[in-house]
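Only a single protein chain was left out; the remaining protein chains are all shown in position.
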């Protein structure tokens, strides 16, 4: 069992390696959200300073990501200007053996999923603790689901009918429910071990009021996994 | 070809008949949006005045609907208080021979679909001009799709790839795009004649950034159709 | 110095007393947000159960407040239906000797201020720790200010120019800034001791992008203050 400091070093190493391996001048880069991705943005900021100006455009996935891009003096863009992205780098909450993932612990899943759906090269960076054979093994907080606020009550029932234990995510620095960057609620639904995330995702998305789920199915091209040993494992999506 | 005045009379007759046939004291009633539904709300308001207080609760589907309910002194409720609705009455833009519909010409599809998904008795009222064998026959404005504003540009491309002609709906009393009651954009996508709306709907809903489509598939229980002759046709969903 | 348990008892006592003294059948009641106000709502819920139905309508000031009203089976209303309120009961973060207050620690100031501005009888409940001679004495977290997200950066500078130390409030259960129920940011601006809140409030409100401040100036009619001794002090606004 590694301690917190070592885990941070693993996260930093893997995020930086993914940037070094994949970032090229001239690229339009989707930039995820979360604690691991901070290391990736800072790495880009450092390259930007050292090179006296990195010729990349960064598309954010959240207010957090937007502010980090700006703080690092990187060029901020939008999907309206750049609808196709060369790469997207993001974290995950958990990834399974088929490179399907759960995301949204930080509440940014809707924008993250929109951005990730506009590249052919979606790269995720994570530490070994977030890797499972099946989703729901290590990530016990439930699948984050962004919902329309008016639908909150009936949706709780529908999530139970699908076998989940739903919790409306509550704010800590604000009263009442967490509000996403899009003005919506997040419900964290614990489905236990999830053997078929694709099917469950389709059922969830068919429910009116479900604006997006935290399932990222067959979207990830490459996963950089920081191992306990300090080494990095790189897994790539199998070609169909 | 009927004139505008006659068409309004047909819409009024059919909306009022649906209310008379289906509304009972003690009910929780979802109230749609649109020009036909105004007649239904006004009918409820009239019953409320005549009976000296109608014991129903109305769940709105838009700011418009909410304001009409309040103006008619009917009791306003929410899905949070009343997650299960006895009936929902709404209009449609077009309905096909399987009682599948396109809605959203007035931009309220997301909330309308959420409300309609919480009843077993979804009743629609329409005039005969809105009935087609296939969707896309009479309704030429395209399928309204509510999208996240940041995804606008790449989604236009994806809608074209699915065979549609998309138009970002523009405001008239405001500059730039129409903003929905939920703060989003509407894209009207013309797919021509739609033979399999269920399959097209599933493809659209799988795209991140598509928050909801205007397809209402296998949701309608009963359609009240005002015929050119003045008669009313009642069609019911077939039991499976 | 009282312990946490005793403080909770003080909060409970004062909230319940304010309800008993002021609530009457037939009233339209604005219901605030926050930890003290929970006791007031629960008290109303208890009266509702004991009386087999309390004939009041509750107007919420936040998602939290709305959910608590519904959980207590109290009748939920809106300013659209009931634009004039008989009483509003809310908490404060700090109150000064002129019954001016700072609110917004829980992020609900905009809706709270709207609701409170539509009654002639705005009652606040608080424990003695929230009473100061001048605002800024006990409440050290800064004046919460709700701002438009796009204006965040230039506003930070303007708040400094007005003598404040601004902090963009960050989420804990979500990445990036806290988002209010209205989709905006909160900046907590520490102005130190505030001798003239009225003047400072006017300066802040004049800045485009400031949507509302946490200053409640000359709005409070009656303050119920739970003393350390267990007694309750009632202070009333001086007539002009």
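Chains here go by letter, A, B and C, matching the order in which they are written, and residues are numbered from 1 within each.
Convention: contacts are C-beta pairs under 8 Å (C-beta built on N, C-alpha and C of every residue); 3 or more make two chains touch, one makes a residue touch a chain.
Computed from a predicted model, the values in this text were never measured in an experiment.
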Q) Considering the full assembly, with which of the depicted chains is the omitted chain in contact? A) A, B, C
Q | Identified contact with the non-displayed chain, of B:33, B:118 or B:221 | A | B:33
Q: Write down which of B:7, B:178 or B:217 is the residue touching the left-out chain.
A: B:178
**Q.** Sole contact to the chain not displayed, among C:7, C:27, C:79 or C:232
**A.** C:79
Q | Residues in chain B touching the chain absent from view | A | 33-34, 62-65, 67, 106-108, 149, 169-183, 186
Q: Over the whole complex, note the residues of chain C touching the chain we left out.
A: 78-81, 83-84, 110-111, 113-114, 116-118, 148, 150-154, 157, 182-183, 202, 205-209, 211-212
Q: Identify the residues of chain A touching the omitted chain, counting contacts across the whole complex.
A: 66-67, 70, 76-78, 80-81, 183
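Going forward, only the chains that are shown with their structure count from here on.
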Q: Considering only which chains touch which, label the overall pattern as line, ring, star, complete or other.
A: complete
Q) Using the average of all C-alpha atoms in each chain as its centre, how far is it in Å between chain B and chain C? A) 39
(Q) Roughly how far is chain A from chain C, centre to centre by C-alpha average, rounded to an integer in Å? (A) 36
Q: Any chance you could list the residues of chain B touching two or more other chains?
A: 78, 80-81, 183
